[in-house]
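Everything on this sheet refers to the single structure shown next.
Note that this complex is displayed minus one protein chain, with the remaining chains in position.
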């Protein structure tokens, strides 16, 4: 039998001991657990980016517990939750701020939801700012050890979970206004869903009209040229072969791209 | 029985192969070892930050070997050491420059200390700049394999270890001068120990007087407002709800905050 898996995504970054401390808590409570770090480089408090990365990652992960902490409301009134999914064997743990729900959809949707704020396995502490260490990691470790979620929290309605609306494309006459939904480390621009089609995408950018080829691979256009393609998350994206489209076009998440229909 | 644990903290960063090479050395010499990275993002050569992060992390780690390398004096006259602690089952390995001693205190204090510079398990090499690879990782792997520290070095007096004085608050009339001792990735300002009390903290900052509420959670003040609280390391801290107090106030480790008594 293979080791129980705990995957872990956060905005804790790589400077402080926060990620390591959560690993230590999990390893102390469930020594058999194998921890897979998805990333801890989510922009600070950026629930949208965290939700997109988690949604993209979980379908590639083994069954197990998926711990995710991007939690600007830590210590406040937001709930702490554990979610089982329609796809067997997966349980998501984190704050009830929308971070988890899109990833749960990617695993077939939420089956059961639990409020774990008062979990008996949480650490007693006088501080309120590190629920990753004091609440979420202990719950993840207990789940990885085989404890049923019902013993770690009280059932709540899936319909009561905080939703997170992702930006959507919308039509404006002959133009489709498409928000940039994320920018990866290479400067590739991921766009809100729309039918990319084939041939050429005509963009209006800063008053200029620009034709961009719709291709399968970066190298289908010359180095330094822009391209449109379906990216590794399955979303329409604008990239530059060998460069950063984000830097080239001066675009960031939330900005709108005008696409001619 | 669970795998022997080696935790690992350094200032090696995430750009080069240094961390991975140390993992490889440990895995080659003690294949059963499980390595937990605490962080490798300590500011280059910053022994103080490393000591604080290590002290904060070790109480949450399973028993095992704790490898820590922030070592600006590598190759020079500083000793290389292994320390067992009063709390059973923990051995710290690293340079004798103050990095380890506060963490050892957090585990009950140093029980036995060893000079491991001439350890029989060290790699023979003509270079002197990567003791993490050539000395500390081999010693950590040997300890994880069950070798007694006494076989890896010669006993030295705990009293001979290099001390590291952490900045302390001091009184100046009706003012308490409180040094910032660290800034985390969120821009939260950790302060030298003092009794935070309740109610309001009155600060003098850049000639201005500023009242800051003493609260339990970030969200106890409106977004964008400063607060004082006890942070996750148990230290008094100044933070901003949803922002960076360090950026807001222009403060860095070593700077003094004037607190009105």
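Letters A and B mark the chains in the order given here, with residues in each chain numbered from 1 onward.
The working rule: contacts are C-beta pairs under 8 Å (C-beta built on N, C-alpha and C of every residue); 3 or more make two chains touch, one makes a residue touch a chain.
In this text the structure is predicted, and so the values were computed from the model without any measurement.
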Contacting the left-out chain in the complete assembly, out of B:6, B:25, B:80 or B:251: B:25
Residue of B:44, B:200 or B:261 touching the missing chain in the full complex: B:44
Positions on subunit B contacted by the hidden chain, ascending: 12-21, 23-25, 27-28, 31-32, 44-45, 72-77, 126-130, 133
In subunit A, positions touching the absent partner: 2-3, 5, 7, 9, 14, 34, 36-43, 53-54, 56-57, 60-62, 184-186, 216-220, 229-232, 234, 239, 242
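Going forward, only the chains that are shown with their structure count from here on.
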Centre-of-Cα separation between subunit B and subunit A, whole angstrom: 30
